[in-house]
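If you scroll down you'll find the structure; I have some questions about it.
Every protein chain except one is present and positioned as in the full complex.
Entry: chain A
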Amino acid sequence: MKELEKVKNISIASTLFILAVIIGLLTYKRPKNTFALNTKTALEKITSDSFFVPLVNVNNQNYKLIDVRSSYEFDKGHLDTAINISTPEILKEANLEIFKSLKKAGKTVVLYGNNPEEVNTTLLILYQLGYNNVKLLKAEISYLQNRLITKNSDIEKSEKDIAEFIKESTKNADSSSVIQIVTPPKKVITVKQKKKKTAEGGC
């Protein structure tokens, strides 16, 4: 009788154990996409690497053009040989497969959109996911009479020296009369630091 009970307990325990393991494995979902870079290294790479591809190099055999605008805009007009993967859809499985295969093939992915600023964030997400072969086409796209026009675009170029412009404007004005300008009072802003808990000593 005792022996029988023992066997019963063991079998119950083992089935419970197996069940728990199975449930654990079934509910365990590995996150589909994981970042390959942490933010510190990403920042280093962003500030040191160049992501830009000038418009003249667009026909390079090693480049694969990808249009990140919406499919509607893509249908209206796009660069030859480009395929369409709009920004909201870059993390879809099928699209990630495309990026993976392109990386494997050693091709450079060149993203473009209406302007480089629009593509910037898309590129950075892909880059942080580990696709270090993505680049950005330095071009702006516009339409003239339904024809697609590409234009080279300068990124982050200061267009005008604003300080100089303001100085110039005061010079142009009559120097004898002077202008009253309200200056905002000095503000002192203190940022509270989050307190870090520190181990406190004691006896």
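FYI, a contact is a pair of C-beta atoms (placed from the backbone, for glycine too) under 8 Å apart; a residue touches a chain by one contact, two chains touch by 3 or more; residues count from 1.
Simple rule for what comes next: contacts and distances are computed from a predicted model.
**Student:** Can you work out the missing subunit's protein name as recorded in UniProt? Choose among "Rhodanese-like domain-containing protein", "Heme exporter protein D", "Amino acid ABC transporter ATP-binding protein" or "Transketolase".
**Tutor:** Of "Rhodanese-like domain-containing protein", "Heme exporter protein D", "Amino acid ABC transporter ATP-binding protein" or "Transketolase", the absent chain's UniProt record names it "Rhodanese-like domain-containing protein".
**Student:** From the list A:Val58, A:Ile90, A:Val109 or A:Ala139, pick the residue that touches the absent chain.
**Tutor:** The one listed residue touching the chain not shown is A:Ile90.
**Student:** Using the document's contact rule, name the residues of chain A that touch the chain not shown here.
**Tutor:** Contact residues on chain A toward the absent chain are 2-3, 5-6, 9-10, 12-14, 16-17, 20-21, 23-25, 27-28, 31-40, 42-43, 46-47, 87-88, 90-91, 116-117, 120-122, 124-125, 128-129, 155-163, 165-166, 169-170, 172-174, 177-196, 198-203.
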